[in-house]
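Removed: one protein chain of the complex. Kept in place: all other protein chains.
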Amino acid sequence: MSAGAFRTATGGRIDRTHTLRFTFDGRPLQGCAGDTLASALLANGRHLVGRSFKYHRPRGIVTSGSEEPNALVTVVRDGGRTTPNLRATQVELYDGLTAISQNRWPSLTRDLGAINDKLSLMFPAGFYYKTFMGPRFLPENWAWTKVFEPAIRRAAGLGRAPTSADPDRYASRYAHCDVLVAGAGPAGLAAALAAAEAGARVIVADEQSEMGGSLLSASRGAINGVPTAQCAADALAQLAGHARVRLLPRTTVFGYFAQNMAGLAERISDHDPSPDPEGPRERLWQVRARHVVIATGAIERPLVFSNNDRPGIMLAGAALTYLNRYGVTPGQRAVIAGSHDGIYAAALDLAGVGVEVAAVLDTRADPQSAAMAAALDAGLPIRTGTCIVGSRGHLRVSEIMIGAPMADGSIRDAGRIPCDCLLMSGGWTPSVHLFSQSRGKLRFDAAAGVFLPGVSAQSETSAGACGGASGLAAVIESGAAAGRTAAQACGFGLGRARAYRVEGILEATEATGHVNAPRLPQGMAKAFVDFQNDVTSRDLELAAREGFRSIEHIKRYTTTGMATDQGKTSNMNALALVSGTLNTTVPDVGLTTFRQPYTPVTFGTLAGMARGDLFDPIRRTSIDGWAQGKGAAFEDVGTWKRAWYFPRAKEDMHAAVARECRTVRAAVGVFDASTLGKIEVVGPDAAEFLERMYVNAFKALKPGRCRYGILLNEAGFVIDDGVIARLAQDRFHVTTTTGGAASVLNMMEDYLQTEWPDLQVWLTSTTEQWAVIAVQGPRARDVIAPLVDGADVGGEALPHMSVCEAKVAGVPARLFRVSFTGELGFEINVPVGAGRSVWEAVAARVEDAGGCAYGTEAMHVLRAEKGYIIVGQETDGTVIPEDLGLGWAIGKSKADFVGRRSLVRPDMIRTDRKQLVGLLTRGRDVLLDDGAQVTSVAAPAKGTAALGHVTSSYHSSVLGKSIALALVRGGRGLMGQRLHVPMPKGAVEVEVVSPVFYDPKGEKLNG
Amino acid sequence: MASVDAAVSAGGGRDAGALVRAAAPAARFVFRGRDAAVATVASALGTPLSLEPCRASQSVGRIALWLGPDEWLLIAPRSEGGLVASVLAKALGGVPHALVDVSDRNSALIVSGPAVEDVLSAGCPLDLDQAAFPVGMCTRTLFAKAEIVLWRTAPAEFRVEVARSFLPYVEGVLAVAVRDGG
Partner (left out) sequence: MLLIHCPYCAMERPEIEFRHAGEAHVARAPDPSQLDDETWAEFLYFRSNPKGVHAERWRHVHGCGRFFNALRDTVSDRLLVTYKAGEVRPELPPQEHSR
């Protein structure tokens, strides 16, 4: 059985022995292997497949390819896979496919939204600019945002986006080739063969499931004596035999970018009834080609006449494809009409399979061609000088009205012809999208009435119909020539050219056919130009009458060409109509920009594997596993995961942090500081280099000692800080903030390479070489001393801000005596590979000493209690060292360092700059909001500038109250004064205090 | 290295186009310096240091990867790390240079198999065709969102050096790439 009443007995490329079941709107239907959803629906006599965007008019399948404006469907698969807005012409049929129509309720045949068609006077061009203004007493825009827009959004539109997460995976791939061939029709295949035979590395991409393009839907003709479809198969077999050729079917070249980079979307599994659940659904290819052959063919244009959108009305070329490739007839009684010789080939082929050809209507008065002669010979009823003026029918065309154009421009009624399908051809439009995306300049071919590739901007060649070639012989010839040119452009020899002898083709007299744009009588029913956005000829004429001249403006006013099909079938008709209305030429009206993507690309394809765990690198320290085992909560710091706090049974974050802080102050804590940035600065000029980079003096720093370094940018603002240790005369261990690791190294390299290339000093990132274990608290020395071998950790030998090399828990280490808590502290640096084992040894002793591990939150509280800054929290790119009370760190005798000159600019030496202070709330203890403003009175007058803002705010369990750091204008002169911090629940009175809340004399540093 | 094993088995499920495995533990040093130091290192190491950009050199298991005009990544068997360090330090004496032990900074993966170019091209934007990236070429580059050092050790084998904390990410992307059939 050959699924479907409109299936021919033989012919086509489908497998009649392999029946596939599918449903459309719940109704079970059958098709054949090799069908598209569109061809299978047509084989079952289904033309009506959807409702239009604005007027909800019944619509049918118009084309056989990716340019389809009407037949948008939703395909539902298992596991929440719902894909809306798929073109039925591109959906490959598989057994069990479930498709549903869109934009209709309650059903496709009875759609309440179709009332819009009757109310269409409400929706003229630019209707949303003109209508829906509310009464004046209501707020501006009220009517639109509250009433009209929600209603329109419900009624208009396409399919519904799925609401659940996309369960599929998407792959991506970079690829490189000598020659990328976009399109595998006759021109593309010839080009690919020529390039491959010259030795080039070739990628051939074609959006269809089967490569061959128009060669697959020709009923007659042969190349070198071989039928065209067989020629395609032969060419593909030869290409597949070349090791350096990659064939990508189901792959759309959707974008052409700078320097011959192309974006390709490959559909891998949508056609598969039972896809590999682990495999990707689609793949993004980013292809860099040395030369691109654009062989994207041409797209047939519809005719513009009243009610030209009835189901059953389709393009003649599409009908030929359905017949010859899929063995499907469009109906039983056909009218074929147009202004291009293609109508004769369609008429002959349809008649050949027994379809009654009611009439062949040629709008041209006196066409002369072999194709027409052949149709005449076959006895087909041909009428020249005849156009279509309208159609009738309910949900399907049943009759067309024809007319004869008169010399005065009027159209005389010429009767009616009953039919169940109308096949039309308004000529062909070369697909210059990719050429235009490449920034090539188009030229208007006045003779053919179309835009063709003009001046190239990149190394590419347009071949075949998209380049203006006419007829199969010329198309193949231009493809082969383009392939040879491409190979030559990549440095390959020309080689032997293949000879192609084309026979038996009904050649058209003209390549593209003139654009058919009749002046329609006023008041006629809707003649659609842009089917997908429901733009009629009247809309375009109205826009022109209202004063729009440029097509860019008309496009936005009428929305013509702005649907997901980007006007593939409509743009030339729109241009012709507008230029006719304005009495000007098409190039004068202009051409809208061709934008990527050529056809819609899923977000999944663009995102690729960058989702979930692979969205970004997730970086964990060597100690992370231990922290996870202890049930730590983690926070994101850049791409790092850092242990935030270590809750014990029943503890919330507040309780855990409070306990960790108290433990560090009372006993000892251990902290993973591995994410700190580290740079090894080595060479005879290392000290000189650091003196120039940092505000501090380093030449005088003795080996074995450390200094707190502050880094400014050239504008004088603090951008990073850290401890810098001198390990040897020519070797420094520099630490940076976690977030500054890469940028500080970049900045240092910049100065070294471009400002001071004479300095003999070299930089190496060691961030990931060292695990850093901070041990802080009065018992820190007791904890580590037994683990240290080869160094004296006593206060004399290893005072605050010093460093030594020793073995810790048997591992060679750099042992720092530093503190970011204000307590006696050490930071043990060991190679990352030993990080976990040394940590475990230290942590065990810490616990034995009544201590605990603490996380980043406790670290923040502890440092805030001491008034230690965090770059990026107390600083915001406008803060200089003096503002922070860190002026002491600046090497006063230094002639220069990065940012020094800026520190004496007039604005920097003002006394009323914002300065770092502490704030304590008065009365009731309140945790101030980070970033809250600081004002002089509780309720300042509108427009009063704030004095500053809160930079850090924590509850200190050690101090038994909340503390805050703030930058306040002239703050150091306001000690003891009362200010206010407006908060959501009212202003809070605060007292300005020293930013050092805990141990102001620094006695604890020595344990 | 559970994720590496997963990558291997998933790839092996269909046609095993590429395999990902961990490289043997290595000692690593970043050497930076000028001509005199370069020559000294070459003779002390027993391996010439490539002056041609993006080229590796190796002999007797000691490897020097050109990373920049004054920067090489030296790789030796883990057991030779101490020896290499002391030999180089001794030879370089008073010659200005920087030699920094980064043995633990990186991890390395070996990616091999007929589909190795395709698998790496899932994340690497370079042309990995042998004409463009021949055996012996090495360079810092990107693999998806991670920086790597890529070295082609054989027609169908690459070594990927990656900073330790980026290893799980790179392994994850490679596992997906292998599963996608390369």
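Observations, loosely collected:
In order of appearance the chains are A and B, and numbering begins at 1 in each one.
Going forward, a residue touches a chain if its C-beta (ideal position, glycine included) is under 8 Å from a C-beta of that chain, and two chains touch if they have at least 3 such contacts.
None of these values were measured; they are calculated from a predicted model.
Considering the complete complex, the chain that is not shown touches A, B. For the chain missing from the display, the contacting residue among A:278, A:413, A:613 or A:750 is A:750, taking the whole complex into account. Shown as candidates are B:40, B:121 or B:139; the residue that touches the absent chain is B:139.
Note that of A:165, A:258 or A:941, the residue touching the chain absent from this view is A:258.
Counting over the whole complex, subunit A has residues 257-259, 261, 286, 288, 714-715, 746, 749-750, 753-755, 757, 895-896, 900-902, 905-906 touching the chain that is not drawn.
Contact between subunit B and the unshown chain involves residues 53-54, 67-69, 71, 125-126, 139-142, 147.
Operating definition for what follows: only the chains that are shown with their structure count from here on.
One simple way to say how far apart two chains are is to compare their mean CA positions; for subunit A and subunit B this gives 32 Å.
Here subunit A touches subunit B in the complex through residues 169, 171-176, 201, 278-280, 283, 286, 288, 609-610, 613-614, 616-622, 640, 680, 682-684, 760-770, 831-834, going by the rule given at the top. Those residues of subunit B that touch subunit A in the complex are listed here as 10, 30, 32-34, 70-71, 96-106, 118, 121-127, 129, 132, 144-146, 163-166, 168-169, 172-173, 176-177, 179-181.
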